[in-house]
Structures are given as C-alpha cells and as structure tokens.
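Inspection log for the structure reproduced underneath, given as structure tokens.
All protein chains of the complex are present and in place, except for one that has been dropped.
Chains here go by letter, A and B, matching the order in which they are written, and residues are numbered from 1 within each.
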Amino acid sequence: MENSEVLALEAVGMYKAFPGVQALDNVDLRLRHGEIQALIGENGAGKSTLIKIITGLYKQDQGILRLDGREVEFSNTHEAMKAGISFVPQERNLIPAFTVGENIVMGRTPTKGVFVDYAAVNREAQRWLDVMGLDIAPTTVVKNLSAAQMQLVEIAKALSMENKVLLLDEPTASITPHEAEFLFEVLRGLKKRGVAILFVSHKLEEVYELCDRVTVLRDGRNACTDEPLATMDRDRLVSLMIGRTQKVTELPAKPIERDEPILEVRGLRAKSGTNGVDFKLYRGEILGLYGLVGAGRSELARALVGASKIIGGEVIIQGKPAKIHSVSDALNRHGIGYVSEDRKVEGLILPHSVAANISITIWRRIGGPFGWIWSRKEKGLVKEYVDKLDIKTPSLMQLVKNLSGGNQQKVSLAKWLAAQARILIIDEPTVGIDIKTKYALHDLIWNLAKQGQAILLISSDMPEMIRLADRILVMKNHQIVGEIQNNHNYEQISAAIMQKLM
Amino acid sequence: MTKTSLLRTLVNIEWAGLLGVVILAVVIMAFASPAFLSTYNQYVLMRDVAITLLVALSQLVVLAIGQMNLSLGMIGGLVVVITGGLMEVWHVPVPLSVLIGVIVGTACGLLNGFIIVRSGINSFIVTIATSSVFLGINYGMTEAVPFYNLTPEFKAFGQARWGSFPPILIVTIIVTILIAIFFARTIPGRQILAVGGNLLASQTSGVPVGRTVMMAHAISGAIAAVAGILLMARLGQAQPTIGQNWLLPSFAAPIIGGVALSGGSVTIMGTVLAALLIAIIQDALVLLNADPYYVQFLLGVLILAAVGFDRLAKRQREA
Partner (left out) sequence: MNILTRIGQNWSRFGLFLIIVAFWIFFSSVSHAFLSDFNLFTMLRLASCMIVIGYAQMVVLSAGEMNLAVGAIGGLMSLFVGGLMEAAHVPSIPAVLICLVVSALVGMVNGLLVVGTGINSFVITLATANIFTGIMYITTKGNAFNFMPPDFIAFGKTRLFGLPISPLILVMLVVTVFLFFLYRNTALGREILAVGANRGAARMSGVRTSRVLVIVHTLSGFLAGVAAVMMTAMLASAVPATGTDWLLPSFVAPALGGTLISGGNVAVVGTLMGGLLLGTLNSGILMLEISNFWLQFFLGVILLLTIGLDRLRAIHAERAVVQ
C-alpha cells in the first residue's frame, strides 16, 4: 500500500551535461515506499544517466538527491549501495564462479576469524531466498543458473541488504514471459514489504501490468512525472514518450526512381532474430524503419550488412540475388554500408585520427600496387568529405575521441559516403546530439537521397522520422507490421504510426 | 555445510577428464616400462612434481585475479641467492635463512602488486620489468659473493629419500592444501576470486580491490620463494640460474589444468593433475629412452589439446 509521507527516493532538479549534449535538463523523480514506479523513455532520453547518478556512478552537475528525506551524495557505487539503494542492471552483475549464497552476502560475508562461515552464509542467503519464495539452493554455483534465476538472485541480494530502494533496469529483457510472471509476483511481494521499486522498461504491457505510477523522460526532460498509471491511457503514454507537439520544418521535394528497387528483401530471417521481413528500397528514397526499442530494427540492419547470419529468405540487389557472408562482403561486393547505432564502440575507432576513420572503407580501393596509399591523395579524399559534412576538427589528424558527439557522428557517416555505398543503412543518427547538429545531419541525409542515394533510416525519434522519410515501415517483434506513405504531416502520420504500433 | 564446501572446491567435475588421462598415462607406463613403478622412479617423479606444482601454484594465484606474474622465476632465483648467501656466508641458522628468504619473495611480489595498483600499468609489462630488476639484483649479489655449498642438514633434507617419497614433497603438499583452503574458505582468497571474476560487482560490494591485487602478488612471490628454496635444497647448491626456465611451465600446468586466463576461478585439483601429468611425461620419455627433447613438443601439444577441448565443450554447451 502506498505510504506517501516521506519519499523513499527523490531526485530534484537534476542537470547533467556531456560535451555537446545536455543529458538531463531539470529532471525530477519521486519514489515512494511500497510502490512500483515505471521510468520510461526512448534511447537518449536520459534514463540511464539518471540511474547512474542515483546509483553513484556519476555525479550530477546540479540537483539534489534525497533518500528518506535526507540529502545524499555518492562518490562511488559502493556508497550508494551502503546508503540503501540496490541496482539490478541489465547485464548480470554476479560472480559466476561463486555460489548463490556467497553472491548474496558479498561484501558482508559472515566470518569465523579469517575463514568464511559458510554455514552462516547459507543460512542468511536461505532466509532471503525464502522471503522471495525462490526454490534455489544457496549452494548452487551461479554460472549454472538460468538468466532469469540469476536476476532473481540479484534481487535477493538487494533485499538482503534490507535496502529500501530497488532499481531494475530492463529486467525482462532476457527472460521468458513465464519467468517474468514469477518475477512480478516477487516484486509485488516486495512492494507489500514496503520496498520502493523503480522499474525501467520498454515493454509497455509490463508497465501497465506491474506498476502504480510512471515517469516519462524525453530528450533529457520530464515529459511527465510521477503520474498514476490508472489514469494514463496507452495512447497518451506513447505520445509522451515520442513527442507529438514538435514543429517540423518542411524539406524540399526530391525525385525517387521507382522503376526498379535497388534492394528487395523477401521473407528474411536471421540469427539476430529477424523473423520474416519483406520490403523494397528505391534509389533516392529515404525508407524509414520505425519501432520502439526491441522491435528488431537494428537486428534487421545487421543481417543486411553481414554482421548476423541470414538463415532464411532472399536479398536481391539491383535485380540480382545477393549472398552476404560478412561485412566486408556487404561493403565490397554489394555496396551496403551501415552507420552503427553504437558509434563510440562499433562505428568509430576512437583512438585513431579523423582521416583514418573516414578512409578505412576505401583503403583497399585507393591503394595502388602493393596497396600503396599516397598520403596526399588520401587526405584529399578525406578532406572532401570533412568539408561536405562540415566536420569541425582542428586537423585531419585529430583523434576522433576528442571530437564532440555530433562531429563524431559525422565522421561515422563520412566513412560510408567515402565508400560510396549504394545502399546506406543509418541507425539512430542523432541520439545524444545537439539540436543544431541534428538538423544539419537531417539536411545531409536529405541531400544524399536527393543525389540518388538509397537510404534505410532507423530512428526512434518520431519528428525526425516524419521529417525525413518518404515511406515509413513500422516494426514490432522482428517483423514489419505496417507501411505508411509519408506526407510529412506530423499529426496525421504520428497517429498512423501509433495505430500500427498498438 | 562445513566439510562439503571444501570438498566441493576440490571436487570440480571439470578435471575428471584430466584425472582419466593421468590414470591412463600411469597404466600405459606401467606396462611400457617395468621401471616406472619402481620406488626409485616414483621418487624421481614426486621430486619433480614437488617443484613444478609450486611454480604452477605461484602463477595460479595471480591468474585467479585475472593477471600474470612473469617475474616468478627471477624471484625464485633471487631468493635462492639470498637464502644461500645467508646460510653459507653469514652463517645464519637454516630456519631463519629460509624465513628471510620467504619474506624477500613476498616483498618482491608485494612490489609487483604495488606498482601495478599505483601506476595502473598492466601486470604483463610490470612483471616483465621487475623480472629484469630481480635478475639484476641476483647477478649483482652472485658476482659480489659467489658460493656453492650448503649446510649439510639442509642438503640432507633436500636430497633425502623415504622409499618412494621425497620429504620435500611434504612442503609442497602443505602449501597446496593451504592454498586450496585459502581459495575455498578464507575471506582474502574469496576476494581474490571475486575481483578476478567480476571486478565491477566486487567494487560495488566494497571489496578492497587494490589491497586484494597486492595480496595475490605477494602470495605468488612467497610461493615462488618456497619453490626456489626447495629446489636449492634438492640440488645442494645455491644456483643463481634457478627459475630462469620457470615461465612456460608456470602457465602450462594451470592452462592444462583448466584455469581460465581471464581470472575468477581456480582449480587446485586440475593444476595438481596437470603438474603430475607433465612430470609423468617427462619421466616416461627418460624411461623409454626416447628423445628427451619430445618433452617440450608434447607439452605444447598438450596445451593446445587442453584449450581446444575446452573450447569445443563450451561450444557444445552453447548449442
């Protein structure tokens, strides 16, 4: 039952900026004892930054954090845990070689002198496993458990610290619906015990099933704060997440060659999860791929670009069937390029220069005999793209890790332009990027299409999608559930998309 | 739950295969060469295992935390020179000399750990560098004060023989049991495994990572010291070159025994069996009058086979 006297956890006026991006802009969060609150928002909305501040990994630029009414400040994750905040992250954070019992008591292991008191360890662990109603022996070695069981053990660990605040990040991401049900039962039990639970998830059905209240973040700000779910209908929730009140400036028309698709996909199935996808892409067209996180868009992209094995269906490029065995294949034989969603890890080589990052796709092409590359020629080519994309860098040799996010993204895009990829898949181009650069990137993408480039655009940013795409495919559960001709009318098209999403 | 958990750490199903291989090797050898089961041969075998196992354990402790100690051979050599010098040149009584030797070894290990923690440089480079430093000090001392013969009682212990059993093996057995208990039952041991297994989880739970790293290296140094002293006793001479060929065997036994180089888990039993297997192979080649040079070759093949099977097993499990 709700006990709203003193808030279990409160974040007031949180600000956090990274170079070029305001990750959190006056964000509030309120969590009560004995309540489950959902924290939702799309990629780049600021959820993970907020959580990192609450759990002691980051320090906020401004803003107050209160625990049971007392103001608190954490300099590391251990302090946050000791203060009473438990965090169950998306990736498992247990010690695989240790037993369930030992993991639960880690950091407070009962001892007999210098020896571990295993009897006490198991007793203590059993106590909490019982509270949760878990049928797992404390002597089980963690690496032998299933993902769901490991997660429950982490919650038991959180519980055993008698921490009153529990944060769960995408807890059902890698467990079966049946296991998720069990998890929810456990959480409801914790709620009765007065624990304050923050539930971060993209799965709206679960949010409705489990949570009492919801806070929605969008673009680093609160779209809504601490609102009861009972009075929130799904339409409104989704529109809060993806934004419906933004103005969209028109982009001029451009021709699309519709005589023959440059790319045709039939019944595509892949190891990444893609489960029967059909679509056509034309030269000069920006085909949008919209969906909430987890819909399978990046997975589809990875299959097309050779990063994930295709196990069924056909890919036809310019009328000829294409076999894509590797990324190198996709680029060099078929001209498919992929601007990765995760630019810092996969899209760029941060410790290398702007020049090296851009020319990586063309080294083989511009190399003469023995692969010889004239530096001047390479630099000339690179400069062409640096200028074209207006990349702000003191020199071509500047290390990419020293550039701002927006410029880094431009470098990531530039390398595929340099490669003259016929089919360009752009995945979340403007996440975490400032507004000005965002619009510059939009113009860029638009111009590319105008010049005949075929583009598959993956984005969770509704206004961006409606501004840029000629057609929009809506994805859900690794399949395409709808196709919309885009007339760039925000009200109309966003409604149409949401309808397909339901 | 008290006895079973110790048993559990020792009884790790993963080394059952290795046990099978060892038994097979023993059986084959028993038939192939009558001398194999003789008390003298068993003695020689056990004598070799006594040293090899300690060297492997020295590396194992550091592998547990996900790091490496490339200086353990040089620590061994340095301790030999110092201990020998104390006994012979300054006539320090044997027990005290040995104690000082082990302290020196521990200090060397501690130095490694300290540099690693403070500078943030990875253990590979740091221990390559310190191995050079330790070797240097070794040379310095040897050139300054060369000596060869050790106290008779000390030699007697090292070269004694009780039927098929070499008394020096007692030391190794004690150390092995202590290390097993250390990792299975004590807080610092579990902390080492925790840091090796999941650094982030350990940090969040408040495990003192820096101190734990230093402890692992210190123990490694201590064990290397013991190995050096035992070998010195066996040879009857404080040879300064002791330890210079320890590096590859120090990795071979743990790897064949099934220890993950990434850290977080140790298998004492696996390492023991691997050390035993390596010694048996060496012994077998001598007995069969085969080219002793096959040892290294087989060692390499063994390592590849061990990791290869491990890989296959993992892929099967994932499929």
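Everything below uses one rule, namely that a residue touches a chain if its C-beta (ideal position, glycine included) is under 8 Å from a C-beta of that chain, and two chains touch if they have at least 3 such contacts.
As the structure is a computational prediction, the values presented were derived from the model and not from experiment.
Chemist: Who touches the missing chain here, A:199, A:282, A:338 or A:385?
Modeler: Of these options, the touching residue for the absent chain is A:338.
Chemist: Among A:132, A:183 or A:307, exactly one should touch the missing chain; which is it?
Modeler: With A:132, A:183 or A:307 as choices, the missing chain is touched by A:307.
Chemist: Residues on chain B that touch the omitted chain in the whole complex?
Modeler: Residues touching the hidden chain, for chain B, are 115, 119-122, 124-126, 128-141, 143-144, 248, 251-252, 255, 261, 291, 293-301, 303-304, 307-308, 311.
Chemist: Tell me which stretches of chain A touch the chain missing from the display.
Modeler: Within chain A, the residues that touch the unshown chain are 19-20, 305, 307, 326-328, 330-332, 338, 340, 345-352, 356, 359-361, 363-364, 366-367, 370-375, 392-394, 402-404, 407, 415, 419.
Methods note: only the chains that are shown with their structure count from here on.
Chemist: Chain A to chain B: how many Å between their CA centres?
Modeler: Chain centroid spacing, chain A to chain B, equals 46 Å.
Chemist: Which residues of chain B touch chain A in their complex?
Modeler: Residues 1-2, 5, 8, 185-188, 190, 193-194, 197-198, 200-207, 264-265.
Chemist: With touch defined as at the start, can you tell me which chain A residues reach chain B in the complex?
Modeler: It comes out as residues 76-78, 81-82, 93-98, 102, 106-107, 109, 111, 114-116, 118-119, 122, 139.
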